[in-house]
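The next block holds one structure in the form of structure tokens; read it before the comments.
Missing here is one protein chain; the remaining ones are kept as they sit in the complex.
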Amino acid sequence: MELGKVVGTVVATRKDEGLKGRKIQVVNLVNCDMSATGEFVVAVDTVGAGVGEVVLVVRGSSARVTTGMSAVPVDACIVAILDSVEIQGKRVFDKARDL
Amino acid sequence: MELGKVVGTVVATRKDEGLKGRKIQVVNLVNCDMSATGEFVVAVDTVGAGVGEVVLVVRGSSARVTTGMSAVPVDACIVAILDSVEIQGKRVFDKARDL
Amino acid sequence: MELGKVVGTVVATRKDEGLKGRKIQVVNLVNCDMSATGEFVVAVDTVGAGVGEVVLVVRGSSARVTTGMSAVPVDACIVAILDSVEIQGKRVFDKARDL
Amino acid sequence: MELGKVVGTVVATRKDEGLKGRKIQVVNLVNCDMSATGEFVVAVDTVGAGVGEVVLVVRGSSARVTTGMSAVPVDACIVAILDSVEIQGKRVFDKARDL
Partner (left out) sequence: MELGKVVGTVVATRKDEGLKGRKIQVVNLVNCDMSATGEFVVAVDTVGAGVGEVVLVVRGSSARVTTGMSAVPVDACIVAILDSVEIQGKRVFDKARDL
């Protein structure tokens, strides 16, 4: 999976039936230290993530294993909102401290 | 998923049975600010997107979850025509304004 | 999907059962203007493409959705031989004209 | 598959049901000589790998073939803890010697 920060939303009236009613968000991918990788992905959110939150993104067919997504043409889903990331014993991200 | 702009079409007489009757389009991938990434993908269109429109592209096996695509050898589908993209509260793309 | 030009063939006596009798080709990936991307892929051909022809390549599990490929360990298939590519109303590739 | 070194962990309270109770780790991908590639992946650990250990990571839908993962939205799993890597007859990594 990949780490990312939710930065925005995408609105589309004309879309595949499976995408109706889904919240489609823009996620900037980040490194472990929360610096931007310069890449982004458009993902369906299933955990209620808001702009600014650090999330876990799952890609590929596994995105369809996310709850309620089996019949949705989606290749990226937000599957978790992160509380913290710890690298080599150091807390590099802490939601309560950093957001 | 990825954002892209439809720029053209591909015509092929000799092709896999599953691709017969499909509209195959060339999509230039774009960043959130609609600048070109320099990459493109050839995708089957299922939502009636025209050249110039900004679309959402789904890749991999999920492309086959798009309506009517389950038996089609396709790894990229246009699944939505975008109305708008909002990043950090700013409308970076608005179909009515920008196209 | 991706655009490519067939440039050669691969021969292997010792191989997985599923690959027996398959034509395995080397495809140089190209941009829309037919310039080389510098990347190539080894793909199973199912439409009878010859060296020099411009083709459409499908990747991943969708390669196995190509006719006759469901039990073949293949992650790339040639699924179409292109007649033409039109970008922004300009014919950038025309088989009858360019080959 | 890819080689990596476990460097940390990710904690998330709000997450997809399938991820509940899973150990989610940060893995820095490494080359055969154990030098860092500069890339990392967030993976679910199913073999009990600890920080500092060199592991094998499987990606994509195959991550869900890992024991107990079939209904989990996961695109990367740690599937082995490496004892040694031998390249051209030279032992480039040996857990007993190097860790």
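Going by the order they are written in, the chains are A, B, C and D; count residues from 1 in each one.
As a working rule, a contact is a pair of C-beta atoms (placed from the backbone, for glycine too) under 8 Å apart; a residue touches a chain by one contact, two chains touch by 3 or more.
Nothing here was measured: the structure is a model prediction, and the numbers come from that model.
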item	value
Positions on chain C contacted by the hidden chain, ascending	7-19, 24, 26, 40-43, 51, 60-61, 63-64, 71-76
Residues from chain D at the interface with the omitted partner, ascending	1-3, 31-32, 46-48, 56, 58-63, 65-67, 69, 77, 79-89, 92
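Rule of thumb we're sticking to: only the chains that are shown with their structure count from here on.
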item	value
Shared interface numbering between chain B and chain A [over half = same, under half = different]	different
In chain A, residues with contacts to at least two other chains	60-61, 63
Chain contact graph, described as a line, ring, star, complete graph or other shape	line
